[in-house]
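Of the protein chains in this complex, all but one are displayed in their positions.
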Amino acid sequence: MPAYATNMRLKFPILALILEIITIILFAVFTVYSDGTNHDDHKKPSNETHDEPEPMKLYPMFQDVHVMIFIGFGFLMTFLKRYGFSSVGLNLLLAAFGLQWGLLMKGIWHRDAAGKIPIGIDSMINADFSTATVLISFGAVLGKTSPVQLLIMTVLEITIFCLNEHLAVEILEANDVGASMTIHAFGAYFGLAVARVLYRPGLRNGHENDGSVYHSDMFAMIGTVFLWMFWPSFNSAIADPGLPQLTAVINTYLSLAACVLSAYAISSLVEHKGKLDMVHIQNATLAGGVAVGTCADMNIGPFGAMLIGFVAGIISTVGFKYLSPILAANLGIQDTCGVHNLHGMPGILGGLAGIVAVALGKKDGDAAMQAAALASSLGFALVGGAITGLIMKLPFWGQPPDQNCFDDSIYWEVPAEEEENEESGAHADHSKNKAEV
Amino acid sequence: MPAYATNMRLKFPILALILEIITIILFAVFTVYSDGTNHDDHKKPSNETHDEPEPMKLYPMFQDVHVMIFIGFGFLMTFLKRYGFSSVGLNLLLAAFGLQWGLLMKGIWHRDAAGKIPIGIDSMINADFSTATVLISFGAVLGKTSPVQLLIMTVLEITIFCLNEHLAVEILEANDVGASMTIHAFGAYFGLAVARVLYRPGLRNGHENDGSVYHSDMFAMIGTVFLWMFWPSFNSAIADPGLPQLTAVINTYLSLAACVLSAYAISSLVEHKGKLDMVHIQNATLAGGVAVGTCADMNIGPFGAMLIGFVAGIISTVGFKYLSPILAANLGIQDTCGVHNLHGMPGILGGLAGIVAVALGKKDGDAAMQAAALASSLGFALVGGAITGLIMKLPFWGQPPDQNCFDDSIYWEVPAEEEENEESGAHADHSKNKAEV
Partner (left out) sequence: MPAYATNMRLKFPILALILEIITIILFAVFTVYSDGTNHDDHKKPSNETHDEPEPMKLYPMFQDVHVMIFIGFGFLMTFLKRYGFSSVGLNLLLAAFGLQWGLLMKGIWHRDAAGKIPIGIDSMINADFSTATVLISFGAVLGKTSPVQLLIMTVLEITIFCLNEHLAVEILEANDVGASMTIHAFGAYFGLAVARVLYRPGLRNGHENDGSVYHSDMFAMIGTVFLWMFWPSFNSAIADPGLPQLTAVINTYLSLAACVLSAYAISSLVEHKGKLDMVHIQNATLAGGVAVGTCADMNIGPFGAMLIGFVAGIISTVGFKYLSPILAANLGIQDTCGVHNLHGMPGILGGLAGIVAVALGKKDGDAAMQAAALASSLGFALVGGAITGLIMKLPFWGQPPDQNCFDDSIYWEVPAEEEENEESGAHADHSKNKAEV
């Protein structure tokens, strides 16, 4: 079975090293430090900062976004019982490479007079943003792909993301400060298209490891809560300074707060005996941050933001409960983390809210261009994701066989769960691969 | 047994949705964005920020406080072996609703000329503060109350907190920058009063789930350490800018550092064979942050702050070891998290230190007004908590029966602890309710 040649010993190190070496060469040729001014004197301290721009002003917000990318996304995906190493570990790998690639791809459109790509805090924020698309898509295919496949997806998705974002934001001049359309909807539908192409009939009836245990749900809550707390920074980091940025913070804060209430309420309403479901709590409570993204810096009023969050919490929870099973059963879309419910539908909701808000004059803009940006994001995502999925489907990237899905031990050295159980042999199977070829 | 109608299917969703809808309506009527100036032009970026106030200046401190509320309090309470979902999950629910309610209740006293409540970073910090009182009280009744009861407590406690705080800080003009009195002592005694009213004789001899396991203590340490690190932001966020704010940071940093040493030392001194006890480490190490709160921005000298922290660590540890069992056995006060030792006594210590410091001229103020503010905080807490407890005791809020206390599975869908054990049936009982009616 060559399709299941999951030994990564040569193909993964070679790919990772080549990608990094190419990237370092490109950085050597194309990038320069940039503090927003033209001088370039590193040798003496700049004591006269009074009249200059403040190159570090956005640094605290950058760090909030950084935490969302590496802790937030990383731990959110650790809910699977046997896939925590991969969730947080591959999240680190993909984001660390993705931010370098994103600096280059995004920088192509923003070169200085000398043709160089300037690197500063704002470009670091945008680089982190570009990795978010990959991490969203990662959620759709979590547990079913090899590190090699995922590195390939990272290169392709960030490239396509930067194309679409350039079109939507710079050519169409659409508003999307919190990137409901260009990051969330794009990342979700890109990932869903990949998942569709990589459809596994063998997982139609579920998989014993495709679920959580008590502690893995607790680790996932670390991710959820950090995402929830720092989302105002995500939606406001690249807003215009002053009132627009403040507005983006307030709107996101309130949208998320309202979203928690509706997500909890609907979770209880649709579940057995009115109990809360951790899947909803971990994910749907964040939909308000996604959905308010496009409108975040607009004058929609605090209650407008809350209304968006409130609706997003409902849509997302209902999606997890009723829509995801239908997509899996009828359309062959196996969406491990339910990114359609957290990023897909709330992202579209955000795009639609943006069209309405611009039409109502909440911010200068053109409602038709907003709609075009939403359509563009969905189109690039679906086509780009399908092509990327086809490339990822090539049989020599080490994709895991069905029975080894959702299991760290195929790509990681995994210790026993507990020392005592190991002695008793109860976990013996877990420290070994089930199918090594 | 109607008192134990713990099925939340209708009562919880209906209450949560109604509360949120009412809140959104109140926000639509009463709130406006505020950057501290009077202009309100969202449509163009404010390029001329030189002469304006900086509306985002306190944003990094706000985020520190935010982390304390959602990660700090949330994970600190996950020490219970079977109550992690509720600890971090209900913490999120109560704080998300509480901050909205707090914006309204606090804002009533701070309306602008048009009668509107202005929302900016400072009001978001105060809203987070108001939720802290609820989360402290939550600790006292942790494991023994339903989500419906807790939402009711949130509405009432924040309302009463805002009344007392207005009295203490604005009418009595007491100093309480880090809120030893108005948040910590208030929240603790409010919660203890509720716990007294909800006294459960059936838990007199303990409960098998009222304790930790190894991993749950590790999760709790995430909460402890984040609270410990960011407490300087809590105590200084609303201090006057410049030296007073810096002083509040330094005093809190040093008080907490000294408190760690005394808490560890006393823990070892009072425990079996000189061993350290996680309950003390998780909680008493934070007492220095509580106790230095009132004096944080005063010129008490670095050693003054350390002395307060040193004493707080001793009082708190001794309280956990000797006082809590007495309160439970003799006064019927079952304090799950020991909030009396972390927030109650250190809060009073902070209030007393504030009286002394003001009397010694460490800051302008009136020692009698400091004392009145402390008395007011305790009075409002005890009376308000008792009344709130009586309302929470009404038999239709879904309070859990004794045998289901401290167990997530009564209100949550809970996966098995471990896949293997599930197969062997060892955990079968845990994924089901013990008493569903």
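When the chains are written out, they are named A and B in that same order, and each has its own residue count from 1.
Heads up, the rule we're going with is that a contact is a pair of C-beta atoms (placed from the backbone, for glycine too) under 8 Å apart; a residue touches a chain by one contact, two chains touch by 3 or more.
Just so it is clear, the model here is predicted, and its values are computed rather than measured.
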Original post:
With respect to the chain omitted from the figure, which of B:Phe226, B:Phe380 or B:Trp412 is a touching residue?
Top reply: B:Phe226
Subject >> Option touching the unshown chain, where B:Leu167, B:Ala265, B:Ala372 or B:Ala386 are the choices >> reply: B:Ala265
Original post:
Of the residues B:Leu307, B:Ala328 or B:Met369, which one touches the chain left out of the display?
Top reply: B:Leu307
Original post:
Considering the entire assembly, which residues of subunit B contact the chain that has been omitted?
Top reply: 60-61, 64, 81-82, 208-209, 211-215, 217-218, 221-222, 225-226, 228-230, 233, 240-247, 249-250, 253-254, 256-258, 260-262, 264-266, 268-269, 271-278, 281, 285, 297-299, 301-303, 306-307, 310, 362-364, 417, 421, 426-427
**OP:** Kindly note down the residues of subunit A that lie in touch with the hidden chain.
**Re:** 7-10, 12-14, 16-17, 19-21, 23-25, 27-28, 31-33, 35, 39-46, 49, 52, 55-56, 59-60, 63, 66-67, 70-71, 74-75, 78, 84-85, 88-89, 92-93, 96-97, 99-100, 119-121, 124, 147, 215, 219, 222, 411-420, 424, 433, 436
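Criterion: only the chains that are shown with their structure count from here on.
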Subject >> Distance from the mean Cα position of subunit B to that of subunit A, given in whole angstrom >> reply: 32
